[in-house]
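For this view, one protein chain was removed and the others were kept in their places.
Labels for the chains are A, B and C, by order of writing; each one numbers its residues from 1.
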Amino acid sequence: MALNYFQPLFDVIRDKDRCIKCRACERQCANEVHHYDAELDKMISNSQTCVDCQRCVCICPTSALKITDNPNKFRNNSNWSQRVMTEVYKQAETGGVLLCAMGNPKEYPVYWDKILLNASQVTNPPIDPLREPMETRVFLGKKPRSVTFKEDGSIDTKITPTLELSTPIMFSAMSYGSISRNAHESLARAAAELGIYYNTGEGGLHKDFYKYGPNTIVQVASGRFGVFKDYLETGAAIEIKMGQGAKPGIGGHLPGAKILEDVSKTRMIPMGTDAISPAPHHDIYSIEDLRQLVFSLKEATEYKKPIIVKIAAVHNVAAIASGIARSGADIIAIDGYRGGTGAAPTRIRDNVGIPIELALASVDQRLRDEGIRNEVSVVVAGSVRSSSDVVKAIALGADACYIGTAALLALGCHLCRSCQTGKCNWGIATQRPDLVKRLNPNIGYHRLVNLVHAWDHEIKEMIGGMGINSIEALRGNRLMLRGIGLNEKELEILGIRHAGQ
Amino acid sequence: MLEKEGQVRIPAGCAISGFISRDGNRICGDKIVKSISYMHDRSNGLGGGFAGYGIYPEYKEQYAFHIFYDSNESRVETERFLDRHFDVVNLSRIPTRKHPNITHEPLIWRYFVTPLPTKLAESQLDEREFAAQCVININDRIKGSYVFSSGKNMGVFKAVGYPEDVGEFYRLEEYAGYAWTAHGRYPTNTPGWWGGAHPFALLDYTIVHNGEISSYDANRRYIEMFGYKCNLLTDTEVITYIIDYLNRKLNIGLEDIAKIIAAPFWSEIESGRYSNEEREKLKYFRNVFSSLLITGPFSIILGFEGGLMALNDRLKLRSMVAAEKDDMVYLASEECAIRAICPELDRIWSPRGGEPVIVKLNEKK
Amino acid sequence: MKKYVIIGNSAAAIGAVQGIRSVDTEGMITVISDEPYHTYSRPLISYWLEGKVTDEKIYYREPDFYEKNNVMTMFGTRAVAIGGGYVTLANGGKVQYDKLLVATGSKPFVPPMAGLEDVKDKFTFMTWDSAKAIKEKVTSGTKVLIIGAGLIGLKCAEALYHLEADITVVDLADRILPSILDVRAGQIMQKHIESKGTKFILGTSVEQFSEHSAKLTNGDTVDFDIVVIAVGVRPNTELVSEAGGKVEKGIITDLTQKTTIPDVYAAGDCTVSYDSSSDTQKILALLPNAFMQGEVAGKNMAGEETVYLNAIPMNAIGFYGLHIITAGSYDGQADVTENEEKEQYKKLVFKDGLLKGYILMGDVARAGIYTSMIRERIPLEDVDIELLRTRPQMMMFGKARRDEKLAGKM
Partner (left out) sequence: MKKVYVNEEWCLACHLCEYYCAAANSGAENMIKAFANGKKPISAIQVEESDSINFAVQCRHCPVPLCVKSCITGALSVKDGVVSCDESRCVGCYTCVLACPYGCIVTSEQSKVIRKCDLCTKNNNGDPVCVKGCPNRAIVFEER
């Protein structure tokens, strides 16, 4: 190529005084950025292929590496930013759809950061989680409208199947294929140890992981990959994936290169073929069709499993949720537009959907207005980044949160957003055996357990401060929230008052 | 301008007291006034009130509505509503006496009513639900009217002021009932609205409450799904509605209600001290009624037809003592309020957090 | 309380002390040695001569070894006879034993050579005393004639090279180090040593010595200041043979190191060992072998039954900075790689589906993996031959064997 339109995005900077030429960076970079030149006795870096995954920076034993933005820049233009221009160059060259991964990185408002929490002072004591019991257990599923008792005073009403969580956090759907076996094992083992759930995503469930079934949510997506009787029966719950926050309106896409033997067996598709899920479920073109699928799955599993319906947060999410709540589903999962993905068209990821905070607030209120909040539990996803995000989500009305990106971060992900290349240096979003082994599930699962334990502890401290000693007393407790820097409309949708009121 | 009750949530500290004669002996109202006066320092003159049970034996088949009116227009509109729905057997101003510490009184009226059979049939509701709906309607829709008591053979008397002054104002010494409860309020600002005083009542349920529950909005937003409107934004209001919902609408007994609103901790449920059935029941309650768990400090005395129930939050973050003497059972924030009216007691104890004290009239021999 | 007597004070004797003490912490141990020293490492005498090892560091064990192990020592005392439960000393004394170990080692063999008696400064190189004697005579430029291009002769030559002596080595054989190297490896080593200035005259012998020169059978004459005779060693077997014990090339023992005489054991260079690599009986005059035999003897003497197996010839040695490690037998199919420039040579010998022996010169890293192949008789079919040929590595073993080995249970 005579003209190179693509300047490196990053600059790999090596402190030569610190570098001992151990070549760990070279051995660890799947993008082949670093190499040792024996003639020069020097490490040389080629920034062009660097994706800023920070693997080399993290592994360098002498902290000799830094990765910064390439200072080279196009002429300033507030409208035509360098990113926008580069995308034009790329499409002019390839003629293709721009692809990307992970969540929407653009500067839209993060409502979590515009909501503040309450604490008790004087009139009501804060509760100290180190000294008093503090409960974070939640149940997900439909609640009966009334209750009848037997003669002896015991309960006669049966509850439909529920999920019991030790803390209101679950691991989001991430398929085997989009992420590695070791990542899956880490999630599964962590879920089992924590008493929560992880989610297979649409890639089926590897035989080796059936033993984690009691902590597994199995997904049925539009491609129906890996779906068969044993699969449905193994999971603790079944999730129908109608949409995904990162790419509302389109189906999943796993490139054939990632479909090696094990993935192919698990997905039940030939090796090397692209796994492209249709945008809709072709048996669901309307809400009444969804009801049929919900009950088909219930029939298939003898009404033993709660059914989750997952949707992307889109403009009329409240009405859709209301329809789902009446469809027989037990749980609604709503995925906001900042949710992650292993691969998505850039334009869709960056421009479609709405923030989860607003979607949650309007769904919860809508279900209450209709008196059907008890018919379903509400789980939210799409960039729940910390325990305070969890607390805010629950106070807005969620029963639990899915965490995906945060879980991947715990496993080492640095959000380089290059999952679609399959060359994940952290062993997460890859199927290359030499890369996959970099994620030791013995470490990975432990880090996930640590993360959720830490969040659980923080949740207890925050709700204790509010004088609450059980998470259910936080659910929908919007008085515990105040907005900061929000306009009247935003406050109205969120159903909260402004700080100071 | 200061916001009043219903526009803003006002935290308050309080004193509560109550007693019941299990044999159904009717006790003069001055006794409850004396009891609550001993806890003067737990109030600040911004609210006091009483509930008496068995005080209207002559009208025991009628609902006794006690209503505050801001103006005669409100009264006229309300009475028109009442006439449309009820047969008004008796109406009158509630007798009061002038008291230097009680000012700005609204119009205070009392009606003994029975639902019109045609209206009742048309509504397809049971009688109690019909009455409750009408009360909620008046309070929600008619500006300047507030029904603050609506049970049968019982009545609530409340005002802005110290409770002992409120008792004198309402001439409680002229009433006699088998059970009484009282409330002295210490709100943290000056709402100055009589409706905001306690007890809070719906039908024959009355609640006096000391505490500030942290689960308020979770409970409120849940209970409002079932037709209730929490206009006052007070704990007492939402707790009353919760109990009304569970007891009257879902037929759950008071013992079980305590297991829902002051549920035992999971660690206790799973400690092995319960039978399998009991454990399953507790687990069921915590799952199905999780949004009715009340957290944060509270001590309440619930009055209902034929009995009283006292309950503390599960951590017992507010004081509450109970005592017995012969057929009498006493409940109060402080022991002094009991000793003041019954110095010699058979037994006095401090109920544990979440452990209800339920007292009912003895079966008539 | 048992009475143990050990004749000798080198590796086998020390191995026996440690062996006995690992079983019996009470019994009385007496060590009898004609040398007057605390136990020292015999192979270190060349390093000592060279100056690389000091008087303090030549000792094989720390100074308090005997005290710690509760050993009574009789140094500078020669044992002249054994039998009947007694060791008879040169001074007529007798030492009673319940169990006796003969660890008498070997002595230099000095063949009859014409005129040797005329040479005043003639030495062997076997003991510290012999090294001390040589050192007194050698300064820079001293002309040294060494008879024998074997391990001892060349180790001596290397030491003297560091003392800047002018060295000539004469050997009847036409190559050096024939006991451990093949012809080609010998050539490389010879060239290496010659490059340092040491001269070889091979395939010849001394016809006639005079006081400061030797006339060789090839007609040359070599002048010298001193002569070192290092043509070989002979095991010290007399004590056992005179007491009626079976002796062939060396003392015969069973696998527990017991001789044919009741309660008498033998270990080290004075004994014959079974070489499992060649399936023959031979003297394996090697320090590790001596130590391990001594240890086994000691344990058996103290009552713990144990046998010494898997002895093979092996040598790790270096001359003038060029390292050699060899082991096993060279009888079989050979696989040879060589890099003359780097002075690297490698020979692997296969037979009967096993690695039987090897020579590594220059690059000796991780040679022990090959040694273990021989010693443990690991079938070649269990290893990746290509990897085995490349270099010694654990990778050549299959996963199961590798896991077992890396678990370190040996």
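As a working rule, a contact is a pair of C-beta atoms (placed from the backbone, for glycine too) under 8 Å apart; a residue touches a chain by one contact, two chains touch by 3 or more.
Predicted, not measured: the structure shown is a model, and the values here were computed from it.
Partners of the chain left out, restricted to shown chains and counted across the full complex, are A, C. Of the candidate positions C:I6, C:I20, C:L44 or C:L145, contact with the unshown chain belongs to C:L44. Among the residues A:I20, A:I44 or A:V84, only A:I20 touches the chain that is left out of the figure. Of the listed positions A:K42, A:H282, A:K437 or A:H453, the one in contact with the omitted chain in the full complex is A:K437. Within the complete assembly, C:P392 is the residue of C:G8, C:P108, C:P235 or C:P392 that touches the hidden chain.
For chain C, the residues in touch with the chain missing from this view are 11, 15, 41, 43-44, 47, 52-53, 57, 59-62, 287-288, 291-292, 295, 314-318, 323, 325, 327, 364-369, 371-372, 375-376, 392-395, 402, 405-410.
With the whole complex as reference, residues 17-18, 20-24, 27-28, 58-59, 61-62, 433-434, 437-438, 440, 442-443 of chain A touch the missing chain.
The rule is simple: only the chains that are shown with their structure count from here on.
The touch graph of these protein chains has some other shape, matching none of line, ring, star or complete.
When each chain is reduced to the mean of its CA atoms, the one lying nearest the mean of all protein CA atoms is A.
Among all pairs of chains, A-B has the largest number of C-beta pairs in contact.
Centres computed as Cα averages put chain A at a distance of 70 Å from chain C. Measuring from the averaged C-alpha position of chain A to that of chain B gives a distance of 47 Å. The set of chain C residues that touch two or more partner chains is empty. Across the complex, chain A meets chain B through its residues 120, 123-125, 127, 132-133, 135, 137-139, 143-144, 146-147, 149, 152-155, 157, 159, 162, 368, 371, 373-374, 397, 466-470, 472-480. Remark: chain B residues 9, 11-13, 188, 211-219, 221-222, 224-226, 250, 252-253, 256, 263, 265-267, 277-278, 280-281, 284, 286-288, 290-291, 293-297, 314-315, 317 touch chain A in the complex.
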